Structure formats: C-alpha cells, structure tokens
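Following this message is one structure expressed as structure tokens.
Partial view: only certain chains, each at its native spot in the assembly.
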Amino acid sequence: MKTPEEYIESLRDDREVYLDGKKIPDVTKFPRFKEAVEHLALSYKMAQDPDLRKYLVSTCPETGEEIAIFYRLPQNETDLLDRREAIYQVSRYGEGVIPFIKEIGTDAIFALRMIAPQVDRKHGTEYTQRIRRYHHYAQKNDLALAGAVTDPKGDRKLYPHEQENPDVYLRIVEKRKDGIIVKGAKTHITSSPLANELVVLPTRNMTAKDSDYAVAFAVPVNTPGITLIANPEHYSNDSFERPLSAKHPIVHAMIIFDEVFIPWERVFLCGEWEFAGPLVQNFATWHRFTGLCYKAPVAELMLGAAALIADYNGVARTSNVRNKLRELIIYLENIYTYSKIACYEYKKVEGIAMPNPLHCNIGKYLFADNYHLMLKYIQEITGGIGGTCPSANDYRNPILKDKLDHYLCGRAGVPTENRLRIVKLIRDLTATCESGVHMFGTIHGEGTLEAQRIMIMREFDITHCVELALRAANLR
Amino acid sequence: MKTPEEYIESLRDDREVYLDGKKIPDVTKFPRFKEAVEHLALSYKMAQDPDLRKYLVSTCPETGEEIAIFYRLPQNETDLLDRREAIYQVSRYGEGVIPFIKEIGTDAIFALRMIAPQVDRKHGTEYTQRIRRYHHYAQKNDLALAGAVTDPKGDRKLYPHEQENPDVYLRIVEKRKDGIIVKGAKTHITSSPLANELVVLPTRNMTAKDSDYAVAFAVPVNTPGITLIANPEHYSNDSFERPLSAKHPIVHAMIIFDEVFIPWERVFLCGEWEFAGPLVQNFATWHRFTGLCYKAPVAELMLGAAALIADYNGVARTSNVRNKLRELIIYLENIYTYSKIACYEYKKVEGIAMPNPLHCNIGKYLFADNYHLMLKYIQEITGGIGGTCPSANDYRNPILKDKLDHYLCGRAGVPTENRLRIVKLIRDLTATCESGVHMFGTIHGEGTLEAQRIMIMREFDITHCVELALRAANLR
Amino acid sequence: MKTPEEYIESLRDDREVYLDGKKIPDVTKFPRFKEAVEHLALSYKMAQDPDLRKYLVSTCPETGEEIAIFYRLPQNETDLLDRREAIYQVSRYGEGVIPFIKEIGTDAIFALRMIAPQVDRKHGTEYTQRIRRYHHYAQKNDLALAGAVTDPKGDRKLYPHEQENPDVYLRIVEKRKDGIIVKGAKTHITSSPLANELVVLPTRNMTAKDSDYAVAFAVPVNTPGITLIANPEHYSNDSFERPLSAKHPIVHAMIIFDEVFIPWERVFLCGEWEFAGPLVQNFATWHRFTGLCYKAPVAELMLGAAALIADYNGVARTSNVRNKLRELIIYLENIYTYSKIACYEYKKVEGIAMPNPLHCNIGKYLFADNYHLMLKYIQEITGGIGGTCPSANDYRNPILKDKLDHYLCGRAGVPTENRLRIVKLIRDLTATCESGVHMFGTIHGEGTLEAQRIMIMREFDITHCVELALRAANLR
C-alpha cells in the first residue's frame, strides 16, 4: 500500500488542471492546493498509523493480497459493516471532512462488477473479466480513484438524444479497433484534480436512441484531451478564522473530455443502453451508503459544536436549547441507524453483498432533507456573534485582544478564546463559502433529493400493506 | 397454554366493571363487550393456529416449559428479534389493532426482574425471588396480564407528596404483617377489564418524601376493592360502516384501588423510592419497544389504504399523491428500522437483554410525532368523501344503492363497493371516535412525547461529538 | 326578514331526504334532525337579537330594501369587512360551528353576477338580468340558500367527457322550450337538507367537448327528481359528552338530480364551457373568503380550550406548553390577517368588490394545511385523558362521581367537573366522528389543498421579483 509521499509523488504527471482561470503547472507544488493535498493524503497517512490501520487494511477475497479496505468487494454483512466503519473513521480523521480518495471510485467499480455479468449474459460481451482485471489493478497499485458520473445535463426535461447540444451528456463519438473516442463533460467530480484515475459511468437511464451515451470506462487523469477546471478556490489557510476549511478544503472539478481515447480493456459499457439505468442505480446505492457513512462525523461535529456553544453561552439547560440538541441527536441517530440496517439487511447480487437500497436512500434523504433545519438550530443556539464575530486578526492585535477577551466572554469559567474558536468553527461549518458548498453538496451530492424520492418509491414493495388494508376492509 | 375458550371462561370471576355508568354483571356475556372479548381472544386463537403458532410459542430458559413467547425473558439479540416478530404478527393478525393481552404485563415483569436484584443488593430485600416466582406462575397459567402504570397525577408540576389531594398517585396506606393496603387509581389501562391480573408499577421518579408512593405489585382483577371504569363505549358493530373498530374495539379502563390488600409475596417494591425512577424507565424502554413492534402494522394499514384509494380515485401516479405515499413509506420504515436496531444493539442488564433505550425512544417519538401529519396525507389523498360518505345503511337500501353505485364510482374497473369500503376503512382509521382514541393513544401511549424527549437526551452520550468539535476547533 | 320559526316552517315541503338508509317524512319533526334544525336556525335567531342584529342586517344597494347582510353585493372594502364580521360573528354564535344558511349560496350568486356580464357580452345571452332577478328574489324572501358545486368526479384524472360513466359530472340531458333537464349529483352539500333552494355551479374548468357539463342554475330543494342523502347521523345529543356536536351538528348531503327540470329564468350558464373555469374560480375566491371568516372562531376555540386544559393540568407556564400555545396563536392570527388584507386589497370586477384571490387562497391554505398539526398540539397538552376519559354517564352515576371527582382533579382550585368538561370539549373538537368530518372538511372544504396550491401560483404575478433578480445579477 502507498505511503502519503508516494501518493503525492504520483500526482506529478502533467495533468491539465485549471484553477480560477489559470493553468496549474504541478498540483503538488501549487500553493493554493497545499492544504487540499495534505487533506487528501490523510487517508494514506491513516493507513500507516499503527492504531488506526486496522480500520483501513484488509485482504482481497479474490487474490488474497493485502489491500486498502475500500477495494474489498463485500461478501456479507460483516464486510459491509467494516466498510461502513472505515469510511466513518476516515471521516472522523478528517474532522468531519472526509478525504475522498478511493471511496467513490470503488462505489463505481462495485456497481460495474454487479452489472457486468448481466450485460455479458445478454450481449456476449466480456465486461466481467475486464472490470475484474481493472479492479485488481487498481487495488494492487492502491490508486487514488475518483468516480465521475454527473453530466452537465442541459435541459433537464430531455433525454440525451433530445438535447439541442448533443454534448451535454458524455458520449461515444467514434469506435475504433483499439478503443473508443469519447466527448463530453462530467461535473462536481470530488477529489478528481488529486486522483490518479477516473471511473466514468453514465448518469441516468436511457432509451435506444441514447445508445451512444451508454458508456462506462476508466481513464488516468493525465490522459490527453482531459481538462479539469478545479474549484473552489481555497478561501483561507488561517485555521483560527476557518478551523475546518483551512485544514480540510474540499476539491471538486468539472472535467472536460475533448475527444479522449479509451482502449477497449478500459471500456465497461459501450452502447448497451438498457443497462445504463440499472448501472447508475447500483452506483447510487453504493454511493448513498458511502454518504451515510461519512456524514455521521459531520453530524457529530454539528452536535458537538452546538452543545459546546450552548454551554459557553450559559444556556445549556434551557428548554429552547435542549429541544434543538435533541433534534440534532435524532438527526445523527438516523444516519447511524440507516447505515447499519443497510448492512444487516443487505442484498446479494452477482455474489456481491450490496447495502440495502431502500435504507440507503431513506437514510441519505433524511440527512439531506433536514440539513438546513439543523443549521438553523445551530445558528439559533450560537447567537448573532456567529454573523459578526471579530476576525482572528482582530484577536491577534494585542490592543484589541484585551478588549475582546474582556467583552466577549461567556459564562464564568470559559476562556474567551475557547468561545471564539467554537464560534469560528460553527461559522465555518454553517455560514462560509465552503459550508455553502456543503449545503449544495448535501442536497445534490450522492444524487438529488428527487433521485432519492424516486428510488424510495421504487424500492419499497407495498404488497403486504395493500393486502392488510384489503383484509381490514373485508375485501379479502 | 390456554385456548381462547379457557381464556374467556377465566374472565367470569365477579370483577367489578362499569361501562357508561352501569355495572356489568359478566363481561363475557355483555353485548357491548362481545367484539372486544373476541378481539382479545385472538392472541390465544393465533397460538392454536398450526401456521402461526411458531410466532407465539417458545420455551422458558429458566424452567424449560413451553410458554407463550411474550413470557420469555430475552437473553440475546435473537430473543428480542423473536419478541419483535411475535408482537408484529399479533398486530397484523388484529389487522393493525393489537389484541394486547400479555405484552404490557410482561414489559412490567421484565422491568421488575431487572430492578429487583439492585434493590435487594442495597436493601437486603427479596424481590428477586418474588418477581421470579410470580413470573413463572403467570407464564405457567398463561395469564392475560395488564400493566398498570399511569396515575391520574393531579397537578402535573408537583411531586406526589406535594399534591393537595394525596391520592392522585397510588400509595401504601398501611403495612401489615401479611401484606400492604394500597389506595389510588391508575388510568388508561389497556385491556384491563378483560385481563386476569394487573402488574402495577409507579409512574415516575420520586423523592424520599414520596416513599409511600414507591410501590409495585401484582393483583388479580377481581380482588375486592378494585373497580374498573371501562371505556370507550363500543360505537358500532357494523363492519361495513366501521371496518376496523367494529371488529377490533380497544378497551381501556380507569382502575380504582379502594384500600386493596396485597399479600407480601405479590409486592415487588415497597418504599424504596430511589428505585421508582429507574424502574419506570426500564418499563418505558420495554414498553416503547412493544409500541414500535405493534405500530408497524398500523402504518402498513395506513400506507396500504392510502395507496388503494389513490388508485381507485385514478390519481396513483400524480406527483402530489406519490409525495405523500413516499412520506408514509419513510414513516413505516422508521418504525421497522428503529425496532430492529434496538434488538441488534441491545443492552445487557442483570443478565437480561433489554432493547436499546435510545433507539426505542427515538423510534417511538418519530411515529408519535409524525402521526397526525400522516393522517393529513391520507385524508388529502382520499378526498372529501372521507367526511361525507353515505352510510352503510344508505348503501343497503336498494333504491339508494343503485344511485350510489352509479355516482360514487372511481376510475373505470373499480367496483364502487370496493371504493366505499376503503373510504370507510380510512374514515375508521383516521376520523372516527376510535381513531380519535388512537390519536391520543399515539401521542400519550407508552409515555408522552415529552417523556421520550427527555429520555433521548438522557440516553445519548454526547462525549465523542464534543471531542470531535474541540479537535476541529484546535482546542485539543 | 324571516324569524327562526318561519324558517323552520318553510322546510315542511315534502322534500326527499334520506338518512342512514331511511326516508325522512318531515325534516322539521325528525328526532335526529332536531339539533341540526335548531343549529341552523341560529342565524335567523341572531338577526332578531337587539344586540347582535347590527352584524346581520343591511340594505340592498340596488333596491334599498332591508336585507340579510349576506345578500349584500359588496361595493368596496367596507362592505367586505362587514361581510367578514357577519360571518365571523355567526360562527362565534354557533360556538365555532357556523350555521351555514346563506353564506355559501351568496358566494355562488356573487360569482354568477361577476361572470354573467362577460358571458352575455360574448354570447348575447341574458344571464346578467336573470341572476340579478334571482338575487333580488332570494334576498326579498330571506331564503336559506345552499351552494352546490362539487361533482362526484369518477376518475379524477379525466375531463367530464372522457369519463366512462357520463353522469359523474352533472350535465344537461335535454334542452326544451321552457327550460332544461339536468342529471347528475353533487356531493358534500353543506346544510342542503335544511335549505330552501340550491344554487348549482360547475366544479371545474372545461373543454369544448364538455359543453353539456357547463351548467349553472338555481332550484328549490323540493323539486321533483331531487333526492338528498343526508349525513352524518347525529351521533349524540348529550351535551356533556359531546359539548360541541350535540348542540351544533353539521349536516351535509349528497344530492342526486334524476332528470330534474329547470325553467329558463333559473338557468345561469348553459353550454358556454369557456366560462365554467372562471366561474368556479370566482366562486372559489368568495368561498375561501367565507372559509377564512368562519374558521377564526374555530381556531379561537382550539386556542381557548388548549389554554384552559393547560391551566387545569397545572402546566400553563412550561416551555413545552407555551411553545404550542404560541403556534396556535400564529395559526389564528394568520386566519385573521389574511381575511382582513383580502378586504383591504380587494379587486373590482364588473362593479363588484371581490376579496383578493391570492390572499383568500393563501389564508385558506395555511389554516387547512396546518390544522392537523394544531390538533396534535392540543392533544399533547391535554394528556391521555382525552382518549380514555370516563363517560358523562359514568360521571352521572353517584357512586362513580365521587371517585371521579376525587381522582380526576387537576391543579388545586379547579373543580374536577370543569376539567372534565374541557376534556370532553377537546375530545369533541379533535377526536370524535364529527371532528373527523371537520378534519376532512378542513382539507377539502372550500376546495382541496391542491386547488389552493394551483390558485396561489396563478394569482401571484412574479414579474417584479424576476426583474429584481435580473438586475441584481447584472442582466438588466
């Protein structure tokens, strides 16, 4: 398995990454990427820690090699609970901002491994072998792997083939003897500027007329024709002012595929349009499970910070505050509970234990749909100081520091600095640019709220409920 | 184990039961109790059913006897999952109205078995033996057992000893050589007019000054001095008009203890006030778990009925309706999920596997707190006919029947009668007197919403969340 | 203007009314209608009261006659505020259950008076004169007038002409020299069994193919071919047990028109399908305004009862209770405020001051959409006794009365009887069959929630908002 240093070195490969309008020569040396690189290296660093490696290291049930646990194809409930724990622990290690480096890529690989046998049986293709080989290659090299799924979509009401601009969904523009040429873009691709490879999937169900859009493949980030437009700018590295985002910036990118060549052994779907929907649904389940696992520390942080500021403000025992803390507890327990029950009640598909799709969708829906309400609760507990707190630099000015220490104290016994640091944490968690990204990310990451709404309806079998109602109404 | 006939026969014991102001000579012969008796006998009937007895019959881990599963003291996760399944299946057998006959009584017994060793260790008492003997006696005789916990409470802000009227909490008025004399009342005691015995517990935490109120015991329903004021009147036995409540009336009673003698071997707490709080908390956990298990079929019925009327009205595919069905699914899944996770993450106390208190409280809170919203969704889907639907007798009048069949049809292909029966079911489920009782029962049964709010705060250990926040704020 | 006695006498006209499957010979003598007749006579009684008649008596701006205020065609803000006050005061006089006797009928007349000139201008018809003459006739005779709008609807997704059964919307089956023959049914027609005449309108927008369904007219209730199936049965006349519904039962009916003849002078729309939609929208605005006015005392009663039981239980000052009372206050103030602003910002159409449609729709939506939540709050404050309270007859039994007085007391100083009466009131208000009718009525009365959702979108002009956004985004 790779060391953090090896991981960082592996990123020096002439990839084409832009930031805020300028091309970055080397992502590992670029000042505004420094904290992001360190943040993403955390996952590799944690695997070297004697106390923590137990969470991150496993063996491959197919090859017997020691591998990063994220690459382990789950066979049963225990494997899923272990994957859950690994994602949870990495997210706690990142203080609630998970260093996404293999989770999403393996979500995509697992989805492909589940669908490939079905495509092969119908079409006589050989995707099962290909994706298995790719899976083993990636785990052997302990790759930093991003999953690239969301297309820009143009007019959201139209199928790919109905769009005025044919490129708003990524598509095959040419099939050659040695591979295919693809064109298009993928948006919001987490960690991609600092990943080794991308696993690319279609983003929606399709019709026969969309078959050029039914394409899945893996590709190194530095492949010619791939341009990444990274964002956001890293707003601050002052870890007093922005305790969370200064240390743990998240990096997304829009990725443009400008007629990129993909050799056949890296192609995992190519025109079999009827499998585009099932493939992305499988991915969605894996990815929402990942979402459920890594969001628990986010909610823990929200609850912990709210409890601390309530205490510092002297109001921890008021009914108004306790009601809000209780809602934060229920919010957190919903995340815990649905991620666990999704393991206990897993589904076996093509020999792979997949977390229960209904539970993953409900769990993800509950945390996303209630997120803004929880922010409101935290902000109400914090007080107006969350909006107008003097800056870290004000506090560093000795003249002002004395005044601030004197006037911005909380209940007796709490150092003013502690109170300010928690206020800054809450600000960064709920009300700065990076928390704004989280607001959108919570609603749209791992699929929109509407995507879960649809899946919940689809996955729930209503038969036993209807039967009971008919019986009660004396119609059975 | 008893047959339904033996159970019914066992109720002919000169108990003192009033209904709507009149004394009932024999509860088994009284016309307005007929359906209630049949409903409560269902649990005994189901245990005789070759296909269903597997859910209801078990063995005692202490005596090895065959017993009703409700009496089985849980040792592990499997026992709890089995108890969960038994309560769920009985509730489905009662079409969403559980025939409560041993569940609550054993909730009380288990709570006593958990607390007795602790009292004995501190006070040198012998409650452990007593409650064990009583438990074995009850299971051997397959008793119909009610749990009696809630006192009338008077001024809700005051402790028992602070009340102007000393009798608003049940209390010991005399200790004699052979036993104690108790006085007071218990309210809302489910199934009690048709139970064999009552297990009586205190309803709240207490102070040293309340020690006369810290009393627990078991007593046959026909003991001299016990008066039951049953309710509600059984509103209708027309199972077209009231499909649910005509077949499955629920029976509660207020029970008055007018200086009732309890022999020492039936006394399980007697003045050890500091254990009143822990005892009722244990009971609350068991009982909220029971609540979670039996409410699942209620929610199934709500969802099934809503889906059917949506279909009959021709609107099953509209976004407005689907949004509501989805919320009903999440509501149901919350019930399923929290009742299961409470088993998987049980707590071992005095050798007994208790369902996880935090999960029981959150699960119960979610179904109670969202119940009215779900009623609203069902009623919105149903249409105004839920309020003004012609009566079953209108439909039985041949002149009117033709008109109603003609005008009250739904989408093509659905017999009008089916639509009317589902409308009547929804009415009975959401908008009649018995559903009104359920509205109150959902909010206050198994403890008030506020009781769960308090328990959720108490049971959740916030330490790991606070630590994470301190770390993120650079204060660790 | 009529006296209550004259009103009652006017109902003895051989109308064909069924109740619970049986034909009623004379509605004024029928025991189970006694309280309903008395309730509906309240409006006439109040107009005789020297202190209250100021609210109910006005003059006709067209004829100068003294008339019931409900018949006064509003010319300006003051007229609307007066109509608002009249409906509000009648509803308070009925203790929150409005004796609907002219309100809905005049809602229909006003809608017709607004649309008739438009139809006449396009089609050269003479509806303006006809409806004006009918209006003057009705006010001169101080008629009890019901509005009949809602059709049974069959498959809710289809237009009238698309239905398998052509009669699920009321339609013209024949046009004759002297009038038309109509067939069909209207459902949920409030007070109709005890009204003198019905004003009948179409219930939805229509297409050219639906022209037979575009029909509006007025007709006496006792016209041959009209059958009323009244409901619900009157559940109790024990005003201790059911303080509200025993005194103030509401009466609805399904009305069947079995080839009923309507003379031309009573026909106000006949095939002009493009006006069916605007007509029903006008009616909806008037009727939702009526809804806003009469619901205020309902919400007052809810709030008052909740405040009383909180006080009686000793918990009036707890934060948990105060939060709920505050929500009830906001709920009530929304009703007050939207009904007033709808007057202040009225719209003038064809010389008639119509309450602002946007405000009427939002106000009605807010009270209907939040109603169940308010019920939950009241029930939570009340306690479990709302579900299991002993009956009035229990309390009348002297043996039980002593016990109940002793054990069901509240805080010191409150007579137990007072507490029981308020519990019974809350039960009747939130959890009995008649309150169930109110639950459906609140959601579906004056149009479904979905109807308001659509109207709110339609009535709000978004232009100034879009312009502001474009300007802020530097696109203007």
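Chains here go by letter, A, B and C, matching the order in which they are written, and residues are numbered from 1 within each.
We adopt the following convention: contacts are C-beta pairs under 8 Å (C-beta built on N, C-alpha and C of every residue); 3 or more make two chains touch, one makes a residue touch a chain.
In this text the structure is predicted, and so the values were computed from the model without any measurement.
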Subunit count for the whole complex, all chains sharing one sequence, 3 displayed: 4
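As a working rule, only the chains that are shown with their structure count from here on.
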Topology of the chain contact graph, where touching chains are joined (line, ring, star, complete, other): complete
Identity of the chain that, by mean CA position, is farthest from chain B: A
Geometric centre distance via CA averages, chain C-chain A, whole Å: 52
Whole-Å gap between the CA centroids of chain B and chain C: 38
Junction residues of chain C, two or more chains touched: 318, 320
Chain A residues touching chain B - in the complex, by the definition given at the top: 92, 95-96, 239-240, 243-244, 297, 300-301, 303-305, 307-308, 322-323, 325-326, 329-330, 332-333, 337-338, 340-341, 344, 358-359, 362, 365-366, 418, 421-422, 424-425, 453, 456-457, 460, 462, 464-475
Chain B partner contacts - residues on chain C that touch it in the complex: 18, 20-22, 150, 152-158, 164-165, 167-168, 184-185, 187-188, 227, 229, 231-233, 235, 252-254, 256, 258, 313-315, 318, 320, 371-373, 375-376, 379-380, 382-391, 393-397, 400, 403-404, 406-412, 427, 430-433, 435-441, 443-445, 448-450
Contacting residues of chain A [partner chain C, same complex]: 318-320
